[in-house]
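Missing here is one protein chain; the remaining ones are kept as they sit in the complex.
Here the chain labels run A, B, C and D in written order, and each chain numbers its own residues starting at 1.
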Amino acid sequence: EPEEESPPAAPAGFEGLATPMVRKMARERGIDLKGIRGTGPHGCIKPEDLDQMPQAAQ
Amino acid sequence: MPEEILATFQIKRLSVLNENGSADLSLMPELSADEIWRMYQLMVLARCFDERAVSLQREGRLGTYPPIRGQEAAQVGSAFALKASDWVFPSFREMGAHLTLGYPIPQLLQYWGGDERAQKTPPDLNIFPFCVAVGSQIPHAVGAALAIRYRRDPAAVVVYFGDGATSKGDFHEAMNMAGVYQLPVVFICQNNQWAISVPLKGQTASASLAQKALGYGFEGVQVDGNDILAVYRATLNALEKARSGAGPTFLECLTYRMADHTTADDAGRYRSDEEVALWSGRDPILRLERFLAASGAWTPEQGRVVKDEAIALIDRAVGEMEAAPHPSPAELFDG
Amino acid sequence: MPEEILATFQIKRLSVLNENGSADLSLMPELSADEIWRMYQLMVLARCFDERAVSLQREGRLGTYPPIRGQEAAQVGSAFALKASDWVFPSFREMGAHLTLGYPIPQLLQYWGGDERAQKTPPDLNIFPFCVAVGSQIPHAVGAALAIRYRRDPAAVVVYFGDGATSKGDFHEAMNMAGVYQLPVVFICQNNQWAISVPLKGQTASASLAQKALGYGFEGVQVDGNDILAVYRATLNALEKARSGAGPTFLECLTYRMADHTTADDAGRYRSDEEVALWSGRDPILRLERFLAASGAWTPEQGRVVKDEAIALIDRAVGEMEAAPHPSPAELFDG
Amino acid sequence: MAQLNMVQAINQALADEMARDDRVVLLGEDLGRDGGVFRVTEGLQERFGPERVLDTPLCESAIMGAAVGMAAYGLRPVPEIQFMGFTYSAFEQLFAHAARLRSRSRGRFSCPLVVRTPYGGGIKAPELHEESTEAIFCHIPGLKVVVPSGPYSAKGLLLAALRDPDPVLFLEPTRLYRMIKEEVPEGDYQLELGKARLARKGSAVTVVAWGSMLERVLKSVDGYDAEVIDLLTLNPLDLETLLASVQKTGRAVIVHEAIKTCGLGAEIAATLAEEAMLHLRAPILRVTAPDVPVPLAKLIDQYLPGPDRIRAALDEVLKY
Partner (left out) sequence: MAQLNMVQAINQALADEMARDDRVVLLGEDLGRDGGVFRVTEGLQERFGPERVLDTPLCESAIMGAAVGMAAYGLRPVPEIQFMGFTYSAFEQLFAHAARLRSRSRGRFSCPLVVRTPYGGGIKAPELHEESTEAIFCHIPGLKVVVPSGPYSAKGLLLAALRDPDPVLFLEPTRLYRMIKEEVPEGDYQLELGKARLARKGSAVTVVAWGSMLERVLKSVDGYDAEVIDLLTLNPLDLETLLASVQKTGRAVIVHEAIKTCGLGAEIAATLAEEAMLHLRAPILRVTAPDVPVPLAKLIDQYLPGPDRIRAALDEVLKY
């Protein structure tokens, strides 16, 4: 699907798409998924995507 | 060979006591005076049980209950012919049979109070749990009979069901299988002429239920179901035949459901008072009392004693039933 | 009233042609010579269809197929009595009835080729789809008859099934309901004496199947199922009775399954060659040929012509069937 | 508009449709002379005659089988099974015939019938009178399964079912028969089959229920920011409504009175796990009966999901 080949920028208020697993990992690392677009299908955030993101201070 | 007659069949009807309670001595079953008295006591016990259960339901102390009033002869008479090693598959309206066989009365009440522990039949009785899905117990009897045959056990099987049940495939399928294997099973239909609001003629166009046995290659007999001596005789014969390897028998006990279908039903909506009155006159207990009275074996006073004893027994049972602790949720997983 | 006789019943057997093909003229149905000839052609057509279907299966051009060999008289004779407005509920072994009623032959073959499009009955025929779950079509006939009655339509219903089907609850339940409402339905049992490997006596202890009707309050007749004139006569009578509001009839057509149960079966495992040979001598086509030959209406030469015509018809149908395009996956969702 | 209970609403729908369409014929045990054991068909035999309101012999499979033949002939039969626990013996007719007839005859025959049956627990009735086996019927291709949750939806859904060209199983929550009264329009109205209803708006969690559990769920969610979906049609599922809600809330709890294993809750949860996974922030929980037979009266309240268990599930998913 073309949508996945060239991901457009996340629209304003875009709630990051992620499975509960990724949400949990993000929570643990203090990452806020709001507005983030990942490299997975439909722009979802993959676990690997989290590695590229700035973590909140622990 | 034009329109040849392939076969001719006869259906018989058995009665021992007429409506006035006088007996055809040639058909009188071998029973001692004590045994007949015991039968009488059991019919009265069944009647008292029934009356109490109905009133407990009205008071909210039992759930929906299906009265047996009018069917005491069919139930007590048939169960009286059983041996301890025989197996019994009841429907849900044979409390008279349970009482005759010695099922603990508190437990019997407990079932209608909505408690599964009631169905844990005591180990010395081979009575299957009540069967609410009409007719579906009939094939079980055939299976038990197959096991008896296979084990060469000296037992027989009795299965009870109503006129309504004869419309179900299970009835047919079980009768047919019993015929094929010539099994030791006695099919006892209490034809009380009603299945909730549906009268017999709405159930089948067959003139008798007994004749249905013709399609299965074994004997069907209509018995006066309000005549306890006829019921006993017919059942005993059928059981002996079964135990001797001579195959199954179908007994249609023609009787009448004198009360509502259950305590949730109002029979006044669908049947006439005249019909009910007619059958009240044919009360099976009355009939045995007349028989006994004729030889001086029964007086109103003796009748009262029997009834009082029965009531006392029921009283105790009600107390026991109500004293039982409420089942714990863990019992959902019991078994 | 001791052991009173409640009722006496008789079961009749109808045959018109004896084994040598000579007819009882008093029972001869009203049929023109042309009509009888047409019946003969249809039986031959059914036989040729059957032989071809079996060989197509052997060649892998059809799936599992249940031969009708030996049952042509029962099928053609009964279907010949039907009117276009009547409804037919077949089992899975009535291709002779389909052919008689004009079901397109390519479509009939298509079914055994595993193609649902075969069951889209042409709009001018009221033939229900084949029924594989044995006996489960019988209640449908009762429902259609209820609808006919409700609509006051001048039609009747025929339902076909085998001896094995009489063991199923559906048979009983439908017969019973038809009796209660006195419906315009004719129950036609092709008693071919086998249900796969189970002989009739393993199916029921009843001496005849016809007598099973006694339990439902309507007439059951045994018909010589290899005698097309008897089958026709009995069916016509039953249909007229049905249409006139006089209720249902049960016809037991006593015949024989001359072939294996299906092309996946090997009857040699469970029945004797002698039995098969005995019934080969009773071939229903042979019997009608003898009848016709006696009056000079049939010669071997004419027989060959009829057969050649039938084969030509089947040839064309096979071609058409095989020319039909493979169904597309989208047809899974058709209907 | 009148205030009706569900028994009255169903009775009205049947009467109206019978008056409108002479193909509609009722059949079953005790539904004519007696008006049905719950009085749902009261007065209909008097009004429409014994040929349109047929008291049948005691035989569920024959009732269903005959209905198939009637429907194929062109009528619109409405077989009643006295209690859901007695549908088992009619199962073959429903599964192998009614539901398949259109497909296997490639449209030559169809089977427009509506099976009505009371279902569900909590009425302290005998064995097999409180079953809730809807999931089994949802596994039958070609059969629609519908469950109203009150008098209004009962009438509107039943009218729609009676006009559907294919077989519909119409489950009547016995416990609600006379429990709820609602405004029910007198005239004709239909609720489209296959459409769920938003019974309550909320944004933190989606609770899915149907039949008599709906009432219990609505009582239980007080104080929660819960969206409640009243399924109304169990098969086919209204995916659109389910997904829209769960995409919004990110949490789902399914409540049903059937046992857990292979209950309809499984299909709903599986669908969400397939279609809405990226929106979920918590496990999907099912609040159901335990995997044991429906008990008799004394234990029925322990068996059916109650407010405590429903709230515990809400609390659990709201932790995420």
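We take it that contacts are C-beta pairs under 8 Å (C-beta built on N, C-alpha and C of every residue); 3 or more make two chains touch, one makes a residue touch a chain.
It should be emphasised that the depicted structure is a prediction, and the values quoted were computed from it without experimental measurement.
The chain not shown here is in contact, across the full complex, with A, B, C, D. Of the candidate positions B:Leu6, B:Ala133, B:Ala165 or B:Ala234, contact with the unshown chain belongs to B:Ala133. Among B:Leu6, B:Leu56, B:Ala73 or B:Ala141, only B:Ala141 touches the chain left out of the display. Of the listed positions D:Ala19, D:Cys262 or D:Ala312, the one in contact with the omitted chain in the full complex is D:Cys262. Where chain D meets the missing chain, the touching residues are 61, 85, 88-89, 91-92, 95-96, 99-100, 103-104, 127-128, 133, 135-136, 138-139, 141-142, 235-237, 258-259, 261-275, 277-278, 280, 282-286, 291-293.
Touching the omitted chain from chain C are residues 63-64, 92, 111, 113-116, 130, 132-136, 164-165, 167-170, 195-198, 202-204, 264-265, 269-270, 326-327, 329, 331-333. In the full complex, the hidden chain is touched by chain A at residues 19-22, 24, 40-41, 44, 46-47.
In this text, only the chains that are shown with their structure count from here on.
Chain A and chain D have CA centres that are 41 Å apart.
Centre-to-centre separation between chain B and chain D, using Cα means, comes to 37 Å. In chain A, no position touches at least two other chains. Looking at chain B, residues 167-170, 202-204 sit in touch with two or more other chains.
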